[in-house]
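With one protein chain withheld, the remaining protein chains of the complex are depicted in position.
Our next item is subunit A:
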Amino acid sequence: MSETPDRMDFVSRRGLMKGGVAGAAILPASARAQTASSSEDADGTVPLQRMNVTLDVNGQARQLTIDTRSTLLDVLRHDLDLTGSKKGCDHGQCGACTVHIDGERRLSCLTLAAQAEGHEIVTIEGLGSENALHPMQQAFVDNDAFQCGYCTPGQIMSAVACIREGHAGSDAEIREYMSGNLCRCAAYPNIVAAVKQAKSGMEG
């Protein structure tokens, strides 16, 4: 994926863990960390950290108080009731939690919610609606590009980005750039067919 200047401050949970405590410095300036009312325990237990954030999700500003450790995926599912993004591994291995952040595909399970503040988040619920499907959603229906459907929101979000990135030039390229999204039902050839169909819809 290409680097763009306006998302240079965006660091994933994986990057944060690699960076250790220094990662705390990249929290957006607007983040207001608060210490929960419970006091520190005698044995030195670190008190629960909570903070207020405003997340831009599917074009809406959503204000909430979150645990500083919360992933974007858990905040979407637990706090914002947006359960379309799925948890299949919580380790960035399966791709079921893929969302768009500033138009690029991101693993919401490896993204701290706090770090997503100030960025534009789009989930499967914001891509299209039942009566106005995105061309990719329609292509997945037309090509039976799923069976159980659990990986599907992540596949679709990845597929839209795959085309935007210019990585849908051939079957082989689509297969390669869709390989971060596992499908245990193994609808892979149908997913490739769907990406090809949607490509003409999105570009035409």
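Going forward, contacts are C-beta pairs under 8 Å (C-beta built on N, C-alpha and C of every residue); 3 or more make two chains touch, one makes a residue touch a chain; residues count from 1.
One rule holds in what follows: contacts and distances are computed from a predicted model.
*Asks:* As a check of understanding, state which of "Heme exporter protein C", "Amino acid/amide ABC transporter membrane protein 2 (HAAT family)", "Molybdopterin-dependent oxidoreductase" or "histidine kinase" is the UniProt name of the chain not shown.
*Replies:* When "Heme exporter protein C", "Amino acid/amide ABC transporter membrane protein 2 (HAAT family)", "Molybdopterin-dependent oxidoreductase" or "histidine kinase" are compared with UniProt, the left-out chain turns out to be "Molybdopterin-dependent oxidoreductase".
*Asks:* Using the touch definition from the top, which of A:62, A:87 or A:164 touches the missing chain?
*Replies:* Here the residue in touch with the unshown chain is A:87.
*Asks:* Out of A:64, A:182 or A:202, which residue would touch the omitted chain in the full complex?
*Replies:* The one listed residue touching the chain not shown is A:182.
*Asks:* Considering the whole complex, which of A:114, A:145 or A:163 touches the chain not shown?
*Replies:* Considering all chains, including the one not shown, the answer is A:145.
*Asks:* Applying the definition given at the start, please give the residues of subunit A touching the unseen chain.
*Replies:* 36, 38, 41, 43, 45, 47-48, 67, 69-70, 74, 78, 82-91, 93-94, 96, 123-125, 128-130, 133, 137-138, 140-153, 156, 171, 174-176, 178-179, 181-193
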